[in-house]
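Every protein chain of the complex appears in place save one, which is left out.
Our next item is subunit A:
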Amino acid sequence: MATLSVATPSKCRDSIFSTRFAGGRAPLASSPKTPRTQVVPQDAGVQTESIHHSNVNLMSCFSRSVSKTNVHLGISDFALTGTGPRPSTAISAKNTPSRPRLGRAGSVHRTPKRTQSKVNYTAADRYIPNRSASEAISTSGAAVKLDNNEQTPGRRPKSSASSDGSAVLAASAASAFDFGRPHSSSNDTTVTLSFEGLNLHERNEDDDEDAPKTKASPNTMAYQQSVAEACGVSIKQRILAYKPAAPESSRPIDLRSQYNRPLKPAAASASQFRRRVLTAPERVLDAPGLVDDYYLNLLDWSSGNQVAIGLERNVYVWSAESGTVASLLECPADTYISSVKWSGDGAYVAAGLGTGEVQIWDVEDGTKLRSMYGHDTRVSVMGWNKHILSTGARSGLVYNHDVRIAQHKIAELVSHTSEVCGLEWRADGSQLATGGNDNLVSIWDARQLNAPKFQKTNHKAAIKALAWCPWQSNLLATGGGSHDRHIHFWNTTSGARVNSIDTGSQVTSLRWSLAYKELVSSSGFPDNSLSIWSYPTLVKNIEIPAHESRVLHSALSPDGQMLATAAADESLKFWKVFEKKAGMANLAGAGGSASTKGLTKANTIR
């Protein structure tokens, strides 16, 4: 206490600083106003003091600091100094470790101390504590944990004892007290000191939590906390996100349609978009003796605007322009017509028979050009690609015939194991799609006919309805039978299924509109209707109850406006489902004549 008088407090000091001087530290603190020379002797005088003496100092200071400032602060500052005739070293050793704590505490009372330590900071870089050192000490157990304020004075001697008296742990309130002690290993002391600081902070900050044993260094913690405080975020909380992305929605949703009445014309256009479709047939013809067989294909409309229909053993040609009907051919009594197909130029009709024979007729002349044999089962479906006629039979085999040459069979397409009932060439002739009673859709590359390019097993029933999209050449629509009822849409380049519709009834045929982005499907049991779907929205625009029994076949007029349907009720009906507005252009090419145009174009290219 005698030191008190020696260290005359400078004017600017506040009460805390005066208490510090009371502890005899003033000389050590070496405020800029205190001459350095004075410091050393003062310090030396303190060094000779016993631990008890320091205790007294501490206690006195402590009580004062309690009364004047908060206890917390006072306690958290522990300075451990080595005694010995090297005051400057001792000071720096003691001050440097305390720095991290200071930075962290960020309280007003500490600020002065920091400036002090800076002043004192001369030679002792090596005493800057590091984490590993402090951890090592903590495991060695040489240091004492300070549980709370009250325990501090009592425990401190213990720690000094553990360091064998050579090093002393000194506690100072607001760094008011520094005890210079002689010490053999200054390293030890520093380390102990820093550890003490760590302990304290853990205690102070994590009262409520069971703090983890290993913590970030006080510096890091302090930094984090100050940043967190600045951002107004609690450091005790984390915002966690469930990282996997939410599943994709199967389609975009327009909430307007769900909740809001359309307010703007833009919204109203959704309902206006629905095109008016004539629901009454333009014309109804009798089709007596039409065989009620899903697997046959008995109706076709030529590019020359003539409709061919197979009725039992006869093929009739109805001219859509004149409305006249002519019987083209009659097959032998022991068999029946199983399929009818116009050639692309509309000049010839291919007729498949129940025996497996295929006849080609010149319509204008009314003469048979040739018969092609090869199938031993009925030919239920046919398709033209220029001069190549593909025929699918009940056996599951598909043959390609070059109708110009004597050895007509040029390819055998083996894929289906049951009756082939759907067959459609892509408009450019580069791909062929076939569907069979084995629930299989095969997509063939015209240059590679030994095996299908893709085989699609998604349908659960026979596939008769196949249609290539006129405006997107690699889009194929396929419709399944009564156990399937789906229309699937395929990207025939990648083989991917791009869309599906559950129609709710057997799909017997599919036709794309040439002018609208729509397709029409005809259905069998139970609806017997025509449905018009928008693509790619897959919205059903309209469903027309078309026939009394199942619709078996359909054919689109060459201008793409009219659809002919033949049903098991033995009627042939014409529907103007894709009526064109004036000046409307087709989406791709010019309807039925497009195939002939394509043909000539292809020929000139080659």
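Going forward, a contact is a pair of C-beta atoms (placed from the backbone, for glycine too) under 8 Å apart; a residue touches a chain by one contact, two chains touch by 3 or more; residues count from 1.
As a working rule, contacts and distances are computed from a predicted model.
The subunit not displayed here is recorded in UniProt as "Mitotic spindle checkpoint component mad2", chosen from "BING4 C-terminal domain-containing protein", "Endoplasmic reticulum oxidoreductin-1", "Mitotic spindle checkpoint component mad2" or "mRNA export factor MEX67". Touch with the chain omitted from the figure is made, among A:230, A:245 or A:280, by A:245. The chain not displayed touches subunit A at residues 208-209, 212, 235-256, 258-260.
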